[in-house]
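A quick write-up on the structure given underneath.
As you look at this complex, bear in mind that one protein chain is not there, while each of the others sits in place.
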Amino acid sequence: MADRISRHDVAHVAWLARLELGDEELERFTTQLADVLDYAAEVEALNLDGVPATSHPYPVGNVLRDDVPEPGLDRAEVLAQAPETEAGQFRVPPVRGEAP
Amino acid sequence: MTAAPAAAIAAAVRAGERSASSAVQESLAAIAAGGELGAFNAVTAEAALARAEAIDSAVAAGEDPGPLAGVPVALKDNICTRGTPTTCSSRILDGWEPPYDATVVDLLNAAGAVVVGKTNMDEFAMGSSTENSAFGPTRNPHDPARVPGGSSGGSAAAVAGGLTTLALASDTGGSIRQPAALCGIVGMKPTYGRVSRYGLVAFASSLDQIGPMACTVADAALLYSVIAGHDPRDSTSIPEPVGDLNGALAGDVDGLRVGVVSELCGEGIDADVLARLESAAGALASAGAEVGEVSVPAAVFGLSAYFLIAPAEASSNLARYDGVRYGLRVAAPGATDMNVATRTAGFGDEVKRRIMLGTFALSAGYYDAYYGKALKVRTLVTRDFAAAYERFDVLLAPTSPTVAFRLGERTANPLAMYLSDVCTVASNLAGHPAISVPFGSGADGLPVGVQVMAPALGEDVMFRTAAALERLLPATASTHSAGAVTKGTAP
Partner (left out) sequence: MLTRTKLFSASLNSFGGEPNSHIDSVCLGLPGTLPVLNRHAVELAMRVGLALGAEVRPSIFARKNYYYPDMPKNYQISQYDRPINVGGSLELPSGKVVGTVRAHLEEDTGKSTHVGGAGRIDDAAWSLVDYNRAGVPLLEIVSHPDLRSAAEAREYVTELRATLLAVGASDGKMEEGSLRVDANISVRPLGSAEFGTRCEVKNVNSLRSLGRALEYEARRQIDLLSSGERVTQETRHWNEDTGRTSPLRSKEEATDYRYFPEPDLVPLVPDPAWIERVRAELPLLPRQRRHRLAAATGQPPARLALVVERGQDELALETTEAGADPEAVLKHLEQNLADGTGRLTAAGLAGLITMEQSGELTSNQVKEVLAEMVTSGESPATVARRAGFEAVGAGELAGVVDRIIAEHPAEWQRLRAGDDRERKKMQGFFTGQVMRATKGQANGRDVAALLADRAGS
């Protein structure tokens, strides 16, 4: 059932995840991911009609913080961690295109 | 194996009978001597010694440094420490020093513990062997040709090898319990939300929990009670107070209802491991527990949901490593190219695999079939456990289907590696506490762990059972069980 995920799918998700794959990697990852998805497909036998989704293991609700400022981070300390900075900002290679 | 348990060290330090400095020096010497294990990514000797001296001065001044006074503790390298690199054993965090301490680090400090260093792990906690580390693998102290388990192999090896008394680690699908089992120590995953995740570099947020590793159940409980509790910085933190565990550790198991998970005591579990499980069940029965078998189908099929939920969350959690604000940057002409070049060079294969798997599970057209379904399966896992806990107080299962395997044995086959977590992931999906207790040895004399699972907030009964097993172990010397468990037919 290696058709659970195609090479094209893997190339596409690699792009979405900002990863680049060589030909050999694309081949290998496609096979490996298909194996895992095959295993995961076990659950197809389960009847999930009407079963609600669980995204939190422990039920807690309305966790809120008061709107009170606290000292932030020292800019110099933060920028010291950055690969490249300029004029108090993070410098990056040119961004092509606006945010979606 | 190691010297005194944490409780004894702390008691002696608090009483002024021994110095924190000596305890820390011993640990640092052991770490230096055990370098070939590859357990540590960083040893913070200077800071540790300075802190030990401060503790000694405090004791001399009549102050009480706290319940972990002078106890050396190692931290898995995904727990943030201010001013000390936190790498997650990944190239992508190259050079990054967090500007803050994790909440658990604050709590350790407040309890008088001394952090001696950061331990090796599978990159971003993704793995079951600690071979997926950018800094090389960690080796099992019982056999250097074998893996220590993972992803918290560095912490497990550090404790098992006597390099440090205690360690903190994180468990997303078994990453504390499985290496604890493979290294022959105690490792515990708390109820989801019991221990703050603030400062734990996320792998899969709805599954991750920090927990203790120690040589004894009592030490694990001691470390757990120091780090457990509500944290306003973690929205998923549980507000209910944590109870005192001392009673639990001394309590007996007379009348305790113990369910052995039938799905985890048959196919897929090595015979030597099963033998130790049966032996443990028999020991509990002989101590007065009502031991029976219980079917928890979710204990096994949960693994498929885990394969989708954990990578999905990871794909999003790890999106921030893009070369802009911290860590590695690989130069490229445009911002997007730079993101791609950085991530491609910075992540290892296993991390890439999981990011892609998770991205796929969430992507348009596949969400319902994969991620959406996995969330429903998660509900079934919880229901299955709830049904089992109507009849039993705790559940018993192996921690790992095998003893420690050889380095390189499973690296070529990711699925085989993932199956190492078959016994442990269900507790993460349900958010329940579980502990692995060493219970003798299996093939090649390697350690075998037995897992005690309990319902949410059931740490008390979980520790009670674990402590009983620890006490009962000497009485069950051989690798053969008392035969208390009647084999059921797994569905």
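By written order: A and B. Residues from 1 in each chain.
Heads up, the rule we're going with is that a residue touches a chain if its C-beta (ideal position, glycine included) is under 8 Å from a C-beta of that chain, and two chains touch if they have at least 3 such contacts.
The model shown is predicted, which means the values in this text are computed figures rather than measured ones.
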(message) Quick check: which displayed chains does the absent chain contact?
(response) A, B
(request) Decide which residue listed in B:Ala134, B:Ala312, B:Leu396 or B:Ile435 touches the omitted chain of the complex. (result) B:Ala312
(message) From the list B:Ser129, B:Thr216, B:Thr336 or B:Thr476, pick the residue that touches the absent chain.
(response) B:Thr336
(message) For a quick check of understanding: of A:Arg7, A:Arg28 or A:His56, which residue touches the chain that isn't displayed?
(response) A:His56
(message) Even though one chain is hidden, which residues of chain B still touch it in the full complex?
(response) 78-80, 86, 88, 93, 96, 98-100, 102, 197-202, 204-206, 232-236, 312-313, 315-316, 319-320, 322, 324-326, 335-336, 339, 359, 362-364, 367, 371
(message) Counting contacts across the full complex, list the positions on chain A that touch the omitted chain.
(response) 15-16, 18, 55-56, 60-70, 72-73, 75, 78-79, 86-100
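Quick note on the criterion: only the chains that are shown with their structure count from here on.
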(message) Suppose each chain is reduced to the average of its Cα coordinates; what separation in Å results between chain A and chain B?
(response) 23
(request) Could you pull out which chain B residues touch chain A in their complex? (result) 95-97, 99, 191-193, 206-207, 232, 235-239, 301, 303-305, 307-308, 315, 319, 322-329, 331-341, 343-344, 347, 352-353, 355-357, 359-360, 363, 370, 372-380, 382, 414-415, 418, 428-431, 456
(message) For a test of understanding, state which residues of chain A touch chain B in their complex under the given definition.
(response) 5, 9-10, 12-14, 16-20, 29, 32-33, 35-37, 39-43, 46, 48, 51-58, 60, 63, 65, 73-74, 77-78, 81-84, 90, 92-96
